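Sharing a structure, written as structure tokens. Questions coming.
Of the protein chains in this complex, one is absent; all others appear in place.
Chain IDs A and B follow the sequence of writing; residue 1 opens each chain.
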Amino acid sequence: MKTVGLVTLEEKNEIQTLFERRNGLNELAKILTPDNEALYQKLVKDMGETGTKFQKWWDSMATKYQWEGSENGHWEINFETCEIFLIDNN
Amino acid sequence: MIKNNDSSWQSNIAKTITFIVTKDCQLACKYCYLVGKNTKERMSWDVAKQAIDYILDNEYDENFNHDSVIFDFIGGEPFLEIELIDQICDYIKSELYRRNHHWFNSYRFSFSTNGINYHEEKVQRFIEKNITHLSIGITIDGTQQKHDLNRIWKGDGPERGSYDDVVRNIPLWLSQFPGGATKVTISSADIPYIKESVLHLYSLGIHEVNINCVFEDVWEEGDDKKFEEQLMELADAIIDNDLYKDYACSFYTEHMGKPMDCKLENNNWCGAGQMLAIDAAGNFYPCTRFAQYSLRDKKAWIIGNIHSGIDKNKLRPFLTLDRCTQSTQECIDCEVASGCAWCQGENYDAADTPTIYQRATAICKMHKARVRANNYYWNKLYRKLELEGEEKPAEKTFNLNC
Partner (left out) sequence: MLKYLVIQLADDAVSYCHYENVTKGGQFISTENLKAAIRFGMVENLNIQFVYPKRALPVGYAEIIETIDHTKILPCDASVVYDSHIVVFNGVTEIENYKLSKEQIAILRIGRNEIDELPRIFNALNGKCARVNVVITDIDKFTDSEFDSYKATLTQLGNTVKANILAGDNTQLNLLTDRLVLKAMNNCNAGDETVTLMPNGKFYPCAGFYYDNAEEDFGDLTRGLQIKNRQLFKLDYAPICRHCDSYHCRRCAWLNRKTTLEVNTPSHEQCVVAHLERNESGRILQYIKDDFEYNTEVNIPQISYLDPFEEHKKW
């Protein structure tokens, strides 16, 4: 694990909210059934949109800050310090 | 992609809402403050639902407009009511989403459990279903000897400790919550076992030990000296074996034991009144410690109920309570005041009149002993780091709620 950058508090808050929402939607999906049609449709759409926003955040931040990356690695953020880490997947 | 420490999740900005789902427990711990435990008062689904509806209906009220929320479940032993809890959590999730409530993006379900039925299928199914929103602490008091001294099974017949029934679930718990912290409570008889107990918990893989002395007036002559010696021996063990690098014990806190200013440092220690607790009858309390089953000598402090809502007048004393107004002159003048804790519920229960404005001071000599040992710990650690040319470790923060 290697520290490769830092984001602002506002940027951290943005991804933390998306992270929480994505987790919430995933766990809601475990209990919501298609017979609750309106809510189910809303959930399916929301999961797609939130996932897209989530990935977009990482893409735009990576472009903005030019973090060091690696082929077999991924980035993580520490919500308490706003630090970005490069994690080796191997 | 995300890293977070869940043990202190959103501390200070989250509203804590506690469901007292049952007043029953498998154990009869000797130091337990719950004097009114029983098998009858179990929360019904109807009461739980009405409570949730009331809370969510009042999203923008000053009592519920916090950025985040922690739904806390306690007992007795909360996991005795896992089916009800499961139903409550499912309802909360779907209602938060259906209402577009701002808490959908920031909620947790929190549990303090004795760990006995942690492995059971119903409990595990619940954990699997809600894993990213859970904070679960298992209480284990240390070595078998120390644990079994207090944490014994309920019932007649010979005393039976619960250590074996809890420790078997620790590996499972840590595999699900690697940062899991445990809470240790110290009473007079536990003092000789503090050092070995904390080290034992570390050896089980628990990296964070939140530990505190009971606030009740249980201390005997000489306890402070014995306590101080135990903490100093523990300090030696932690520092000499480099355990401070990966493990934490809440006894040692860098910035404590200093005089305090009545203007600049006048906040109340306890969060009672900022929280909301709900019992089986649908009554609201400023904290669970103000429910009748927690009180020895005083009447329950009810601040409303699921039908009529919160009576805000009954919260005013909590929200305007400061450190100095409730403290004795001795506490105000104390040279080592910072870090000295109190429990508002115990203050109320022990007070000469029915008030939260009389600070109980039974813990005084234990706090002073802790301060001396704490000074020893940091002096020793800094000297070691200095000699080894290392930097000071960042101080860890602790969840020291009662």
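Following the convention adopted for this analysis, a residue touches a chain if its C-beta (ideal position, glycine included) is under 8 Å from a C-beta of that chain, and two chains touch if they have at least 3 such contacts.
Predicted model only: the values in this text are computed from it and were never measured.
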{"item": "Interface partners of the hidden chain - shown chains only, full complex considered", "value": "B"}
{"item": "Option from B:Ser175, B:Thr320 or B:Asn379 whose C-beta touches the chain left out", "value": "B:Thr320"}
{"item": "Residue in contact with the excluded chain [from B:Phe19, B:Phe104 or B:Trp301]", "value": "B:Trp301"}
{"item": "Residue numbers in subunit B that touch the chain omitted from display", "value": "301, 312-314, 316-317, 319-322, 325, 351-358"}
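Quick note on the criterion: only the chains that are shown with their structure count from here on.
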{"item": "Subunit A and subunit B: spacing of chain centres that average the CA atoms, whole Å", "value": "31"}
{"item": "Residues of subunit B defined as touching subunit A within the complex", "value": "1-5, 90, 93-94, 96-98, 104-107, 129-133"}
{"item": "Touch list for subunit A against partner subunit B, complex", "value": "15, 17, 19-21, 23-24, 26-28, 30-32, 39, 42-43, 58, 74-80, 85"}
